[in-house]
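Note that one protein chain is taken out, while the other chains of the complex remain in position.
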Amino acid sequence: MNAIRFLPSDGLPALLSCLVKTGRRILAPVEKPAVKSSVVFEPWSEGKPLTLQKATVPAKEAVLPQCETLLSYRQTKNADTAALNLDDTPNAQPTVVFGARPCDACGYAVLDRPFLQGPFVDPYYRARREQLVVFTTTCGSGCATCFCHWLGGGPSSPEGSDVLMTEIEGGLVLQSVTDKGAELLNSMPPAAKLADGAPVFRQAEEARKKAWASLLPAPDIKSARQAIAGIFSDANFWQEQTDRCLSCGACTYFCPTCYCFNITDEGDGYEGGQGGRRLRSWDNCMSSQFTREASGHNPRTDKALRMRNRVSHKYSFYPENWGAASCSGCGRCVCNCPVYLDIRAIVLAAIKHAGDK
Amino acid sequence: MNDAIVITQRDTVFMKDVDAQSSQKVSACYQCGNCTAGCPASFVYDMQANQIMRGVQLGLKEAVLNCRSLWMCLSCSTCSLRCPNSIDVAAVMETLRHMARRQNRITVPNVEKFWHSFLDTVRVCGRTYEIGVMALYILRSLRVFTDLDLAPEVLKKNKLPFMPHVVQNGGAAAIGRIMRRYKERAEREGVRP
Amino acid sequence: MRIGVFICHCGSNIGGTVDCAKVAEKAALFPDVVYATDPMYTCAEPGQATIESAIAEYRLDGIVVASCSPRMHEPTFRRTVERAGLNRYMLEMANIREHVSWIGKDVESNTNKAAELVAIAVAKLRGNTPLHSKSFEVNKRVLVIGGGVAGIQAALDCADGDIPVVLVEREATIGGKMAKLDKTFPTVDCSACIVGPKMVDVAQHPLIALYALSEVEEISGYVGNFTVKIRKRAPYVDWDKCTGCGACSVKCPSKKTPDAFNEFTGVTTAIKVAFPQAIPKKAVITAAHCRQMSRGKCGVCAKVCPTGAVNYDMEDVIVTEEVGSIVAATGYDLMDWTVYKEYGAGRYPDVITSLQYERLLSGSGPTCGHIRRPSDGREPRIIVFIQCVGSRDRSIGRPQCSGFCCMYTAKQAVLTKDHLPESQSYVFYMDIRAPGKMYDEFTRRAVEEYGVEYVRGRVSCVYPDGKGAYSVMGVDTLLGRPVEITADLIVLAVGIEGSRGAGELAEKLRISYDNCGFFMESHVKLKPVETNTIGVFLAGVCQGARDIPASVAQGSATAAKVLGLFARDRLENDPQIACVDMRRCVACGKCVRCCPFGAIEEVSVRDEQKAHVIETVCQGCGLCAATCPQGAVQLAHSTDNQILAEVNTLCRY
Amino acid sequence: MPVLEGKELRIVGFLCNWCSYGGADAAGVGRAVQPTDLRIIRVPCSGRVDPIFIVKALLNGADGVLVSGCHPRDCHYSAGNFYARRRLEVLKQFLPVLGIDEARFEYTWVGASEAQLWQHVVTTFTNRVHALGKAPRFDAVEPLLKIADMALTALRPLGTGKNAALPKLKEAIKAKLPELECVIGWQQGYDEARTVPLFARTPQDVDKFVWGPFNVNNPAVYLPTFRGKKVGIVVKGCDARSVVELLQENLISREDVILFAMPCEGTLDMARIGEKLGRYTTVDAVVCDEASITITADGKEHRFCMADFAQGKCYGCATPLAALSDVSFGAPVDVKPVSATPPELALLDSLSLPERMSFWRGQMGKCLRCYACRNACPMCVCRDYCVSDSRDPHWMSQLADEREKLFFQTVHAFHLAGRCTGCGECQRACPVGIPILALRQQIGRVIEQLFESYKAGTDPAAAPPLLTYMPQEKNIHERGWK
């Protein structure tokens, strides 16, 4: 099943309101004006302006929120009895991520593997993932910090997406790339202002080609996995690469593929008190606390070791386990880093360094 | 006159009013008498400054508001300067005088008449004009011989012009308006202007 | 944790406006609370028994008592829980009497408020842990600062109790203000004659080390273990050699030196022994007026000194003493009386202070006991005494009564009549404060037998009348009339304040002081000689106005406190103190910088600098805990988490 | 706990055990009737009250907070309240920038015997809070996004540093390099229009040094990590202030640092540059003249005038050349400091209290808690032990809640009180552009007004104002309770 539709430029709100009417939450990029403006995904509602720019923050929260309550509990007491009420229902609702980029969508694919395809399925993740439809905007050009094509992706790569949207003159061409996407497109009523897209599909293809053409040539990083594993114990290499790292979490928190989390219990657990909740929140492997053990011992006190872990995880361990890198090349870790620490440079240096050895 | 004061029946609101209107704390007075000791007008007072303060503390409203001293106060502020409790006694005296006037208790009418004579001159001319003040005052107080002994000296020295100075540019009229508004407001609020 | 909550009715004190049963019912639902009840009188024996049995029966390990103020019964209930086998610090109190039932009548609000106060006490208790005191040794020596009559008494009593004493006196001689007085009230006996023997006792006591002309420079340490640095100012005379013979003083050519001992009523020589009965009886050079030292020419005293004691090159010496306790007995000074411009204070020569008048009356004073006016040396005939100059005067920030002026003024008026039978004294007063033994009788004698005129009222101003006398403009409030007196001499009963430098000393001692420089006692009624710094005691006027017998009594009282403290060989600290989590500490030094007690030091732990709390010095204020940005310093039983638990209990959307 | 609906408001009191708690007891003993709203938390000393407890309470539902301690000079611990007075006054003047009415917080001194005064304080404060009404809930206000006006005039002409003595600097660094662990400066980043910190260990590294308006990073942030080792650092005027502040606090020692100073002509606001450049793949060239810089990206020329595109802090900068240095190139520029409100703060000043709260709610909605702000701050001493994610003490919830995020910013601002040099790295580092510098600027302004124009990082011998006190504070005029 395949669906190709054309949406005129002024038709976006109509389509979105039809999507809302299906009972779904629409997460769409919204521009936040500031001296340094940013674009973030927010639930869309009628009348709210949106943008199709690449978001500063990827739409990872659709499946893995910054913080979620895994379970809440309340102990109730009266004179003779005590009871514990516990609620661990996953907090999930049908969602459309509208206007992600191929790199964001690829992130979902990266997250799916450990959360859904390993020996343990994460019920919270699954609940949200199963109800998710991803509308991806294909990119019109390359960018100085983007490197999706180094990793097999590209401006119109469909991995992780359900519908691809390509901007052409006068509007958007919507192309379903999964059955889920096609189903949803086909179910849209006339009010959604969707027209048949086949007549203009060619224009979309041309736009995509143009985007591909704007990319700088990609270096060959196929050897990265072995190279990085090979210099695992070369402390000097990692030290030099991380001199300027500030150990903040910008690279990990803005990454569409990072999924490490932390679990915290909060509250006193009592009905008459504050209740209790178990929270899962994003964690950050660049922080020394990431590996600090209860005893106080910390195997990765040094930022070089933490950076080694991050790069290794993305380009060595994860590929080892799942056959693909856990990096979609979105470049957000580069452009959002306060010191522009460049993972591309580290990977290339590692390959070179391993080769020199 | 010298009956015992039934202090349980005193006017307790009175001190609060005085405190509020003068922004002072009369209860801080511990009767050292320094206000009286320094008062240049004490010899014409029927109730000394410290006694007035005590009267206020005891709520002896009648005695205080009817006393002659209020009208004889020179507003020289010596009492305030010397008060060990930093009470602005002069401000309390002025407040009491305002209270007395508002209630039409004019114990020394001559003083008030002089003030009115003065203000009337100002109202008409915008400025004071001594002969005018004198004339009005003599009319009001019926004290023809006041300061008559000075007249030859003053006239000889050419110190009192016979013609009033009227403020030019309509200033006199402006003052007239201020006075009128004041009077109207006083009447509206039911106090003696 | 298993918490028991006891909501006290306190008879009807709490029960009258708080539904205690309902509070207990609510409390039972609070986290970790397994037992809640509402006894009638929790502090009474049955109430305490209830707690004890509940601890056993419900296996409680923490107790909340909601009752009166913890300032009242916290020690009581600590003993209770301790008896029942719990650590005494596993107790929290909610004040539902002074803070709830006694200040409002609305039962609904009060009940709700009481329950919330219990809730925060429970929240806090959940963060409590058992605490244990540390014990440490005591250095049984005492430092007495100030050699006035109070300090002398304290030193003698301590020394008689076999405690070695270090006595530090700022002036060249001990004796303090009392040595300057002519006579004492109400007996009118000679001041110098009664304090003199005590001064000699000090000099001769084998256990008293006297540092005259010395000041306390620095104090560190804590109760039982203070280290004191004392600056011995240079007298320019080797006191080991000086015999106090006075030959130097006789020959000294610089005879116009202002005489501080005589309150500047006369002049003296640049080198001299302070006064004939001085202890130590040693000569001192006033450098600023010594010709040798200021102009490099003279040297007479060095030549005439039979023992060769004069040494113009002497320098200050710092000595260090270790003591276990400190008595401050620094006395008083007169306030700056020149603010009384209306009296011409400091401007008119015949307007003098009572202390100056004391020197004029004294046989050892500049006039050899003959009363003469400073301006022209004439005997005054009319003398006016003005009371409360710098006392009871809020307008200059001196609201307090200086206590003894009423009495010495009566004494001075009586002595005046003795010296000058033709004279007439007038005393302007506001109230006569004569509460001591035989005091009021004495003032009556002044009036009835000596004919002193007491005029009830203040004086507004004093001014020269242009004819060599002074007009005194006063009031007789009893008559309700201003009065005016033409006087020859005016004596002002100048108010007192803590002695010069008292504030700096207080900061060295880490004790509080008030606006007038008087040291603050620990409790105004029940701990009048103790201070907030354990091991530091107060004697005499440094704590507030009092007369000689009271100062002497307080000197003895401090000695008793010192002896009591030293009766034990070891002391225990309060364990509610700060503690550093070494792992969190990054050695930024902020806590070290602001600890008021110097209780935090930097130590090296595995080559890393870390903060460390000296447990015996820490007083538990928690300033460090509020200062440490990463929360590495925590105050036991006032931890961040405990206060946060209280805040979170109250403030929650 | 919820307040008694319609009857009471949530008022929290922190009372020192020795004086004010006693005063409250005395008021009770005297049956001095008081409003029932106040809930008293007993603390040993007013000095124990970390101002952020108060912020915590106010952000989480308190309608008013009252702190009461011993009268100054009468502290049971001799000086706790002196410190408290400084900190609480700073807090009081800080609160409005968050949109919290400062009248909701008060501090006062009540002695153990002052029952009447206590009754008066409680009554007056409770009435005051009731007059203000229920405090607005931070998470219930409408978000508001506003942009600071960056059209500013610089105190001095801004330039591109084109003629800077870079070769001489490199020479000097090479001369010193053998005795140093490394020298920290700047090198080119992923393209010619970005620079990043450089840690030069070899003469070859030194050749990579660059100088110019792209040198935005503050290299002082790395110094404490080299504690005990001798390093060199190239500094702009503003960077040197951070170094001085680190010295003031003994976080580094003078003998371990060699400062190389170059006169700075201004740095670029990379956020605004990025906005103008838009999405591009390649920077073809960067050319500069004296006053502007031209970046050619994907064949398109963009000219940036320094006067229009400098960082906010550069406009008010009066110390382009480090005041403290070992090797200096160039003479100090004579710039008269003018106290002007920085743009971020000016924006907040222009808003009403409710608008400010809305503003922060809008801004904090973007925050991901990446803590780039914290880690880019050279004065952040806690490093790996930040209270943001510790459980003992457990200051903050991990909930993705704007309130908690703003609370963290307040904590950071308070930990920087009297220490922040205004380098602006926190704000620059923020990937989502939250103008958090405004909070630090507000505290800086308050400190400056209260403590004799104190500016952090200008005098290595000065004591940070919140770590010291004066028995009589010149500019803290405590409010009477008449």
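Chains here go by letter, A, B, C and D, matching the order in which they are written, and residues are numbered from 1 within each.
Just so it is clear, a contact is a pair of C-beta atoms (placed from the backbone, for glycine too) under 8 Å apart; a residue touches a chain by one contact, two chains touch by 3 or more.
Keep in mind that, in the parts below, contacts and distances are computed from a predicted model.
Chemist: According to UniProt, what is the chain that's been left out of this complex called? Choose from "Malonate decarboxylase subunit alpha", "Hydrogenase iron-sulfur subunit", "Na+/H+ antiporter subunit G" or "Heterodisulfide reductase subunit B".
Modeler: According to UniProt, the chain not displayed is called "Heterodisulfide reductase subunit B".
Chemist: Of the chains that are displayed, which are in contact with the missing one across the whole complex?
Modeler: B, C
Chemist: Pick from B:27, B:107 or B:128: which residue touches the chain that isn't shown?
Modeler: Checking the options B:27, B:107 or B:128, the one contacting the hidden chain is B:128.
Chemist: Over the whole complex, note the residues of chain B touching the chain we left out.
Modeler: Residues 40-41, 43-44, 72, 74-78, 80-81, 88, 90, 94, 97-98, 101, 108, 110-111, 113-116, 118-119, 122, 126-130, 133-134, 137, 141, 146-147, 149-150, 153-154, 157-161, 165, 167-172, 174-175, 177-179, 181-182, 185-186, 193 of chain B touch the chain that is not shown.
Chemist: Go through chain C and note every residue touching the omitted chain.
Modeler: 341-342, 344, 461, 463-467
Heads up, the rule we're going with is that only the chains that are shown with their structure count from here on.
Chemist: With centres defined as the mean C-alpha position, give me the chain A-chain C separation in Å.
Modeler: Roughly 69 Å, centre to centre.
Chemist: Between chain B and chain D, what is the gap in Å from one C-alpha centre to the other?
Modeler: 59
Chemist: Give me the residue numbers in chain C that touch at least two other chains, ranges are fine.
Modeler: 119, 583, 648-649, 652
Chemist: Can you tell me which positions in chain B touch chain C when the two form their complex?
Modeler: 28, 30-34, 36-39, 42-43, 48, 50-51, 78, 82-86
Chemist: For a test of understanding, state which residues of chain A touch chain D in their complex under the given definition.
Modeler: Contact set of chain A toward chain D: 32-38, 40, 54, 56-57, 65-67, 141-145, 214-216, 243-244, 246-250, 252-254, 262, 264, 266, 279, 281-282, 284, 287-289, 292, 334, 336, 338-342, 344-345.
Chemist: Given the complex with chain C, which residues does chain D contribute to the contact?
Modeler: The contact residues of chain D facing chain C are 1, 4, 7-8, 10, 12, 17-18, 21-22, 24-29, 31-36, 39-45, 47-50, 53, 56-58, 60-62, 70, 73-80, 83, 87, 113, 119, 137, 139, 249-251, 381-383, 385-387, 390, 392-395, 415, 463, 467-468, 471.
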